[in-house]
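I have placed the structure first, in the form of structure tokens, so that the comments after it can refer back to it.
A single protein chain has been omitted from the complex, and every remaining protein chain is retained in its original position.
Moving on, here comes subunit A:
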């Protein structure tokens, strides 16, 4: 079944980000800073029909993720799972989870927010809704939805 749903060949080492909400795969690549000259194989399947409806899948060879990157994925693809592959086998599989507070990985969209001035603070947001994701700036109280978050990811 796996073969059938993924539609692309297995990778030797790297990660498979599965269950990305439909249409969000390119944005996941964007926030991971994966563009044309990455040097390893990236495969991407969009609009995979599954029992749950529709999903995107991204496979990246020879690339692993740190905590910060996983939090970023959680922000725009809260349903995603990250599978770590070693020697064609899944050695670690976990669901991304959005923390209750987001510190330092998104900048506030409000240009008049004090955190966007030259001050010694990192941006901080309260997660006020996880699905859809809505963040509220701890300083200026401005709320940001998914589209704004993608634009302002650091």
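Observations, loosely collected:
Note that contacts are C-beta pairs under 8 Å (C-beta built on N, C-alpha and C of every residue); 3 or more make two chains touch, one makes a residue touch a chain; residues count from 1.
One rule holds in what follows: contacts and distances are computed from a predicted model.
As stated in its UniProt record, the chain not included in the shown complex is "Aspartate carbamoyltransferase", which appears among "Transcriptional regulator", "NADH-quinone oxidoreductase subunit D", "Methanol corrinoid protein" or "Aspartate carbamoyltransferase".
Touching the chain that is not shown, out of A:44, A:84, A:140 or A:153: A:140 (per the contact rule at the top). Per the touch definition above, the residue from A:91, A:114 or A:154 contacting the chain not shown is A:114. The chain not shown here touches subunit A at positions 108, 110, 112-115, 117-121, 137-143.
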